[in-house]
Each structure stands twice: as structure tokens, then as C-alpha cells.
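Written out below as C-alpha cells is the structure these notes cover.
All protein chains but one are shown in place.
Labels for the chains are A and B, by order of writing; each one numbers its residues from 1.
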Amino acid sequence: MAAQVELFLQTLISGFLLGGLYALIGLGMALIMGVMRIINLAHGDLMMVAMYVAYWLFTLFHIDPYLSVFVATPLLFFLGVGLQKFLINPVMKVESILPHNQVILTVGIGMVLTNLATVFFTSNYRSTPVSYASKAWYLTDYWKEAPIELSLSAPWSLSFLMAVIFTIALWFFLTKTDTGKSIRATAQDIDAAMLMGVNVGRMRVATFGIGAALVGGAGCLFIPIYYLYPTLGKQFTNIGFVITVLGGMGSTEGAIIGGLILGIFESMTATYLGMGWAPVGRFMIFVAALIFLPGGVASLLRKKRLGK
Amino acid sequence: MSLLQIQNVSKRFGGLAALTDVSYSVQKGEILGLIGPNGAGKTTLFNVVNGFYPPTKGEVLFKGESISHLQPFQICKRGVGRTFQVVRPLQRMTALDNVIASAFLRAKDKPGAEGIALDALQFTGLYEDRSLVSKGLPLGKRKKLEIARALATQPEMLLLDESFAGLNPFEQNELIDIIRKVKAKGITIMIIEHHMKVIMSLSDRVVVLNYGEKIAEGTPKEIGNNPLVIEAYLGEAESA
Partner (left out) sequence: MKRFLPLIILAILFILPLVGLSSYIMHILILVTMWSIIGMAWNLLGGYCGQVSFGHAAFFGMGAYTAGLLYYHLGLSAWWGLLVCIPVLGVFSLVIGFICLRLRGPYFALATLALGEVLRVTAENLVKFTQGDLGILIKQRTWVEKTWYFYVILLLAAGSFFLIKKVIESKLGYYFVAIREDQDAANSLGINTTLYKTIALCLSGVLTGVAGAFYMNYMGYIDPTTVFPLYDISIVTVMVVMVGGVATYWGPVIGALIMVFLAEVIRSVPKIGAAHQTLFGILLIFIIIFLPNGIVGDFRKMVGLFKPRGALK
């Protein structure tokens, strides 16, 4: 019995930690979706780029990935800004039958990024084995008579902590700074924002940059605990939009909660069903959210707040 | 005979009460004007009648039957046509194709639909422009196209949402003529409008909304003299 509880709690903890990182990925996508109403299908590939940056900094210069965060994040920000300014913004202005050109454009961008990585870095699996990779804190170290054993992996915890810090920083940015408020205004109502003097084009550029920076940061936080190969972007893009649907399209609070839910759900699926079923599990949540809760978690939050 | 009955309709969006306990009827064959300051809930009321969202409370009856929880297309089939405040033509189609699309509701085949469409275009004075892509039409003609499309569904009742906004005096007069012709055909009309002169000259009766509530109902003359209405409009720049 104790073993069951232990397994469950451990899975829960792992899921929670994973969820924190997932939330970061989802946040980036939610911001982009909220402001520009486009699904960034290159989202995971941007993360992959950041992970390669962290990998090479580690392998060549022995820089710890947690420090590379501070290099990769601004780098990805500028990459995002560049992509939005020179490729995406022009497309958004063009008149066409199908409004999905922006989405297809991100597909093209993702293809190029993935393939360039394959060509230059080969498809070999990479990792950054940091010295403290296997360090963990054990419950029994602190509570000798604990009926069960729980462990908290150091890198996982560190990643989670930094993800939380990032999220809080983002919250500050969005609520306390002028640019942040302008971004939120643009997300709520483009025309009103324009009338109030918000430079919508610039907000889009900033938003994409921030979205890219967030997912780039998530990548650096992931690489110590995961492994890297050129095509991993795809699954993280999938994760990104499952979270977005789960959390509510374009909602930042929803993305955080959605990320946590997905993290816990995947952890449970992996423990009790097996690793191979993760993608199917993701789709199940995705479909369930679509059918039963189309507004996502955000719609539940909204109802509570407005006191329906 | 009451064609449309709005009974104690309330509509809430979360905590926001857009409409509160609105009740009135539209008589068959009349033109009913719906006026009120900006944000009074007029378009929301249209959306409820048209089926875009159900009322939170209350009922809408058309020809004696409840339509409160029907889909817009079902309500259209029953005979209620509608135009939109921001005109929404099917942009990459020609004017004719636009109207043919809506004519298919009643027509059995394409020649039939085309016939209905051409009639509707003729009726609204757009026959000459039928082969033009609707995206390229000036505002006045696009507004007429909106009406032509709604007419092609052969409605018994037409909901017109601010058809006069943005039109010059010449276009306004043209539109007034068209609306009078629509009434002459026996179609009942409910019209939202800010242009006081237009509403007062066209409407048989007027209903006034303010902050989601009905504050007055009566003939144009009665409404014009109603102190509540005058007060509601104080500060509104709209003049006759």
C-alpha cells in the first residue's frame, strides 16, 4: 500500500515539475496566439534552436545550461523579432483568400530551422551532462521516519524554480509596464488599441520576440534533464497547443494551469500506461477539452470571476 | 396582428446585463424603429432575435411560435431576414453571386435562384452592378447589397441594423425609397438607426432603449416629445 502511495506521490511531483516547464512553453504560444491570432507551428523549433545554443555553450565552453538561459533567451528574442518583422508582419498585410497564410508561414520557418539543424548538427542525440545531474533531495534525509520515500531531483527542481521566476517576471511585465499593457490591449481589441495610439505592428514584433524568448528559456531549462535532436521541435509544438486549448486560447493564466495539468497527466500516463502512449494521451486531453470545455480552463476562471 | 413578440427578454454576458426585461411587439406590416444611445443594447437585441445567442431570460415569439433557442439559419428559414451593422458581403464573389447564395434558401435549383437574385438586385437598384465583385463596391451599394441578400431569402420580417450609417444624403434618400418599397411588398421591418430624421419619417412606431431597458414606446411624435427620451439623448451629438 505504501508503495502505491509512494508511486502516486512521486508521479504527482514529477508531473508538477514537468508542468512548470510546460507552462513556460504554453505561455509563449498563448501570448502569440492572443495578440496575433496565429498558431506558431515553429514554436517547438525555436525551443530546439535555444537548446542547441545551450548545448554548444556547454560542450565548447563548459557553460552551465542554467547560465546559458541568460544568453539564449535574448538571442531567441531577437530571432523572434526578426522573424516577425521581416517575414510574418509582411504576410499579415497581404490580402489572400485564406487567412491562414501566417500559420503556413510558420510551418515553412519551422521546416527550415529543423532541416538546418539536421544538416549542421546531424541527427545524433545530444545532452548536457551537468555534474549535479543525478543529485537529488530525499524525503528520508529530512524526515527519518517517513513511511514512504520521495525524491526531488536537483536539476528538475532548479528548472522548475527558474520557470516560476520567468513566469512571475512575465506577469510583472504584462501588468506593470507600458509595453506589457499595450500588448494586452492589442490582444483584447486591436482596433481599440490602435485608436489609443498603440503601434500594433511593433507590439506584434515584441510579442513574437517574447514568445520566442520564453520558449527559448524553457529549452535551456529542459536540456539538463532531457536530450536533444533536431526534430524534437514538433512534439513541443504539439505540447504547446494542447496546453493552449486546455488552458483557453490566448489566456496566460490558462496556459499556466493547462501546463500543470498536462504535466501531471503525462506523468501519470507514463507511469501507469507506458511511455509510448504519451502522444495519444495528449490528444485525448486535447479532444476532451475541445468537446467538453471549448473555452479551456480560462472560461472556468472567467465564470468564477464574474460570478455566474 | 403581432408578428414578432419580445417578451421579458434579458441578456447577460457574465456579469454584464446587456438587456433587462425588454418587452414589445412588432405588428405585421409596420415599420418599427429601435433607437437609443450607443451601447443601449439595440444590436444585442437583434442578435437575440436573430438567434446568435439565446436570451438569458424571456422569450421571442415569431408568428406565435418560440424562436428563442433556434439557430440563425433556422430563424431565417422561418422568415426573418437580417442585415449587419458592419456590412459583411461575401467579398470575393460578385454582387449577383452574393445574392444567388442567399436565394438558394427558397429556390429549387440554380436558374430559380438566379431569378430570385436578379429580382432582388433590380428591386434595390443594383442590377447594373450585378457582375462587379462586391469587395470593390462603394459603401452605399454594399449596404443595398446587404438588403438585396436578405430579401432574396423571401422574409416576412426584415431586421435592418444601421443601414444608413455612413451614407450621403443622396444615398440616404435612395435607401428610404427602397425601405418604403419593402414595406409596400408587405414585409414587416424592424430598424435600428441613429439618424433621427430617417427614423421619425419612416417608422410607424418607435421603441427606445437605454442601458438595456425599454424606456419608451409609441408613435414618432409621442417619442419626440417624451422627456425621458430627450434626457437619454442629452449629450448625444446626433441631431435631426
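The definition used in the following text is that contacts are C-beta pairs under 8 Å (C-beta built on N, C-alpha and C of every residue); 3 or more make two chains touch, one makes a residue touch a chain.
Everything numeric here is computed off the predicted structure, so don't read it as measured data.
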item	value
Residue, one of B:T44, B:S68 or B:T153, that touches the chain absent here	B:T153
Chain not shown: contacting residue from B:L61, B:L90, B:I176 or B:I215	B:L90
Contact with the hidden chain (one of A:F77, A:F241 or A:F265)	A:F241
Contact set of chain B toward the excluded chain (per top definition)	50-52, 71-74, 76-77, 81-82, 84, 88-94, 96-97, 100-102, 104-105, 109-110, 113, 131-133, 136, 149-150, 153
Residues in chain A touching the chain absent from view	37-39, 41, 87, 90-91, 94-101, 103-105, 107-112, 114-116, 118-119, 234, 238, 241-242, 245, 249, 276-277, 279-280, 282-283, 286-287, 290-291, 294
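Following the convention adopted for this analysis, only the chains that are shown with their structure count from here on.
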item	value
Chain A-chain B separation of Cα centroids, rounded to whole Å	46
